[in-house]
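Removed: one protein chain of the complex. Kept in place: all other protein chains.
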Amino acid sequence: MESVGSIIAYVVIALSIIIFSVLAVTTRKILRAATYLLFALFATAAIYFSLDYEFLGAVQIAVYAGGIVVLFVFSILLTSHPGDNSARLASKKRVSGLIAAIAMLLVSGYVLISRCIGVAEPAMQSIDMQKVGATLMGTGHGEYLLPFEAISVLLLACIIGGIVVARKR
Amino acid sequence: MESTMPVLILAIPLFTFLLLGLLGKFMQRGMAGVIGTSAMGITLVLSYITAFTYFFSGNPLFISAGGDRLQAVIFNTVWLQFTPDQIDAAGQIVKHGLAIKLGFLLDSISAMMLVVITTISFMVHLYSNGYMRDHHGVCEKGFQRFFAYLSLFSFSMLGLVVATNIFQMYIFWELVGASSYLLIGFYYTKPSAVSASKKAFIVTRFADLGFLIGILILSYYTGTFNFTELTSVPVEGLNDVYAVSAGTAEHIRSIFADSKAPLFMGASVMTWALVLIFMGGMGKSAMMPLHIWLPDAMEGPTPVSALIHAATMVVAGVYLVARLFPLFLMQTSALDIVTVVGAVTALYAAMVACAQIDIKRVLAFSTISQIAFMMVSLGVTRIAHTDALGHEVHEGLGYMASMFHLFTHAMFKALLFLGAGALIHAIGSNDYTAMHGLRKYMPVTHWTFLIGCLAIAGIIPFAGFFSKDEILTACFGHSTVWAIWMTLVAGLTAFYMFRLYFLIFWWKEHKVHGEHVPHDQPWTMTLPLIILAAISCVAGFVPFGNLVTWNGHPITGAGFFTNLDNLNWNVAVISLCVAIIGILVAMKMYRKENPLPEKMRSALPRLWDWCHHRFYWDELYMFITHKIIFDRVCKPIAWFDRHVIDGTMDSFATMTNRLSVAIKGLQSGRIQNYVWVYLLGALVLAVVTMLCVL
Partner (left out) sequence: MEKTMLCYLIPSLIMFCCGVYGFITRKNMIAILISLELMLNSVDINFVVFNRFLFPGSMEGMFFTLFAIAIAAAETALAIAIIINVFRSVKNVDVEEVSKMKF
């Protein structure tokens, strides 16, 4: 039996994930959608924290919430006038989206419920930051120097690509 | 014997071909001629040394203690191995697998052919240096190409005659065909030359189909391509030396006879194989009914006609039969076919030659007729017996006579062609109607041409007399009917050759047009004529009976000038009389301008028409190919191809096209639709998987 505080925290996190996700895709103001996304990302970070992945939670907040959402906001401001509402959805389109989403929900939910029920939470242990760093820099089994380098090159390529694509000619 | 020289004999012309063919553009035209001619000169010397060594050195590799000429395989390299050799436990080869080898077989006929080919080829090279220029000595366009082709041809022909196996022979056989094609079509801007080269190529290729089938049958039954294994036995104690033996041929025949299917359509399979191989020879040697390409081949430059279409390539068919002669000897039915084809062709070609206007056509038909003589001579050869006149016939006399005639004919026919070339070069036309009375203007050409005519007519002591006499003797030894037949053809030969001679050099005074007076050609052209004329005078005294026989065993005494001693004077007198009658008739009719030929022509209009139009063979072929094959066979096939096969394919394409037009809306460019379809598809797959697994 867990403490009431942690249950409350969980309920808040789960509800905010669900609610902000739904709002992010249903609101007609694009800037609001970005804001709801930000909250959903925060809630995700909270999940990471509650599962004792502090480093990951920090990365989530820094990169996603701090970096990507800011990018979104900038691009939204560049491409649309504030206060514009997007047009109402055609009902056909909404229906098809709902069908896809609900079918996804049903199939995956069925699988999850039939397969993953009753896996209890193990004892939490936070991960040593030193170990994270060593694993990221190591070259042995289960260590990630090569992907790390690949990602860094990818990021560089993306920076250059972004500049090349977006710059004014 | 060392293999350096034989390799060089083949390598020099090949190298010259590559040199002139690849780099000819960068050299002066005259230079190409000098290079080609001198390379051929070196080959000539090497060939002479080789042949001389073979015939006269007395080396035990080449002549046995009993005086029999042997076959020596100088080198033999495996080129394509079809089936592996069978090797026993000790590592010794038990049985050789089927392989195609490239090698050099030196025996009496190949040595003789080396001499013939290089002599004629060198003369033609030399002659071409003069012929392929205009009257101001400027070389024609394509001079280098011409010499390159000549070298290619010389290489191919030399490779053909020294082949150690039938497949090597086939390879070089096709190569000479290809170079013949290239040379006939040398003036490729002239439509007639192009169609003539195509005609030659297609007709000989058709014949070679038979050749190939024959090779396949023969090798299928005997398991070998090698001539030495087909016709000879190894000589004890010597490596790679063989003696021709009837026993081996007998063995081959028994292989055929003992096989599961010795008969096919009423004739033995071996006869079929030999006749099919002979069909290849018929194509190359322009025997009826595959002769139609040779007269048209005269569209090529005249030196080419002299080299390829008179002296060397066209006798390849005779050479082929001679090469496999022991096998033919085992199947006399095949030899009978050779005889009949040869005899009919000889008469036909001689008759047609009497009614041609183009002097090169006359010579072409004369060539066909003379080659037919050689074929007949091979066809009537049998094992020793007593002839109809009561004389003992030498074993294989006809074979010797055939090779003898091949040799002498090559010399005097090349002479005649080169002489004709000189005339054409001087006059600028192929028809004798433009010539007449040239004897005063071109004395050298006149005298050498006369010697050539005397030689081909068979007047003693010129070369043709001896060889023709031997052929007729062999015919008498076999069958009186064929002997009389061939004697008549010999008379016709004398008639049409002297008709040509008199029409060119006598008949009436030459009409000189303007400044241009015909004259003898430069030394490069007259020298070959003189040399060849000299050879034609003395070639008859070469003791072929001693040198070239089918099994290597000499049929005359060992001395050198034995031909006169061994003449069968009964036959000789008959043929001489017939030849002289032919010449006299020709002289009576054509020496001075007179109405006699015209009268004869109107007396026998039908005969003249048929002869003049070559018995309408070309029209017959045209009818068969166009009216029957093209219209009746090819058009329906083309229709089938166009409407059924193509139609099927087209309908596939049309259906695909329509289908794609119908479904192209699916690719709407709306990524959301794609995602929707993709997601639902993935979900359906997931559900299906779950239903199956759970």
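First chain written, first letter: the chains are A and B, and each begins at residue 1.
Everything that follows uses one rule, which is that contacts are C-beta pairs under 8 Å (C-beta built on N, C-alpha and C of every residue); 3 or more make two chains touch, one makes a residue touch a chain.
This structure is a prediction, so every number in the text was calculated from the model and none was measured.
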Those residues of chain A which, in the complete complex, touch the missing chain: 1-2, 6-7, 10, 13-14, 17-18, 21-22, 24-25, 30, 33-34, 37, 40-41, 44, 47-48, 51-53, 55-56, 59-60, 63-64, 67-68, 71-72, 75-76, 78-80, 86-87, 89, 93-94, 96-98, 100-102, 104-105, 108-109, 112-113, 116-123, 125, 127, 131-132, 135-136, 142, 144, 147, 151, 154-155, 157-159, 161-163, 165-166
Interface with the undisplayed chain - residues on chain B: 664, 667-672, 675-676, 679
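FYI, only the chains that are shown with their structure count from here on.
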Partner chain B, residues of chain A touching it in the complex: 96-97, 99-100, 103-104, 107, 111
Sites on chain B touched by chain A in the complex: 676, 679-680, 683, 686-687, 690
